[in-house]
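One protein chain omitted, others in place.
And now, subunit A:
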Amino acid sequence: MGTIVKDVTFKNDIPKGFLSDTHVSYISTYGKDKDDYEYCMTEYLRLSGIYWGLTTLDLLNNLDKLDKAEIISFVVSCQTDEGGFSPSPRHDCSILYTLSAIQVLCTYDQLDAIDVNKAIKYIASLQNEDGSFCGDVWGEVDTRFSFCAVASLALVGRLWTDCPINTKHCVEFIVSCMNFDGGFGCRPGSETHSGQVYCCVGALSILHELHHIDADLLGWWLCERQLPSGGLNGRPEKLPDVCYSWWVLSSLAVIGKMHWIDQESLKSFIIASQDPETGGIADRPGDMVDPFHTLFGVAGLSLMGQTNLKKINPVFCMPQYVIDRLAINVEILTI
């Protein structure tokens, strides 16, 4: 029997139009109730959650809805003795939350609130001889961590001057993770996955090493993520998910192939995944919303030129004006 294409179909009562006000109130009231079950259970990723919420509100031109001082003081409290950041105080630190911390403080233009040098030392200490990066002291290697390292150092201005890591080996390791389909996995030998593609393409873009990529081949694999519903999946034979509107779309933008997908139908998919009652965006139409998918849905819409949103940078997933203020220049392919 033939394979059936895994996809979703829209019901009739899906939202039409971008409900920006509902998303502003969803994010700005999220986490107000510190006893909320979901809030407590997501303590292990709190700092990233703050980055997701903050970036979403800034894109929606409502950053002032959050308590800047409270957030900055929370971020500061997450810096550990090792120099890295934990998702919440008293949790273990890792490179993932170190990047989130830096992203939040850059958006607020308050990097001086933390010990930047210590954070840089922590990141550098996680690089291995083969150029790869561990997530933390326990040694898990993944190309996600290469992106975290490169992006963090670029944001704090230590990638091109006084660079504490071996960028040549970093690039060699990422290239060693390239697969038959032009994409990238977690480690050498790992299967291509859109999230890893975003991380590797992003890191190579920051380092101006995109010529290692076969843009036509990877662009083809990426544009084949689009399903009949208009949504994008993470890899073949998987269901569409709004977060891939970001991982896939931004990767396509960096390699100059955003026009290889049907943007109108992707927009419809993201719009359909909104919840008009609570605000926020879910992974697909009808599901429960969360801040993670809300950010990536809004970010995807921004990348496709949605008018009442700030412009987003496809590599850092941060507002472009912040990247401009930091005078960071990434490589974007145009053909």
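Note that in this section a residue touches a chain if its C-beta (ideal position, glycine included) is under 8 Å from a C-beta of that chain, and two chains touch if they have at least 3 such contacts; residues count from 1.
One rule holds for everything that comes next: contacts and distances are computed from a predicted model.
Peer 1: Absent chain per UniProt: "Serine/threonine-protein phosphatase 2A 55 kDa regulatory subunit B", "Geranylgeranyl transferase type-2 subunit alpha", "Aspartate aminotransferase" or "Mitochondrial ribosomal protein L2"?
Peer 2: "Geranylgeranyl transferase type-2 subunit alpha"
Peer 1: In the complete assembly, which of A:P87, A:G219, A:P285 or A:P319 touches the absent chain?
Peer 2: A:G219
Peer 1: Which of these touches the unseen chain: A:T192, A:S251, A:Q274 or A:Q306?
Peer 2: Reading the full complex, the residue touching the unseen chain is A:T192.
Peer 1: List the residues of subunit A that touch the chain left out of this view.
Peer 2: So the residues of subunit A touching the unseen chain are 2-5, 92, 136, 138-140, 142, 179-181, 185-187, 189-193, 208-209, 211, 214, 216-217, 219-221, 223-224, 226, 230, 235-238, 257, 259-262, 265, 331, 334-335.
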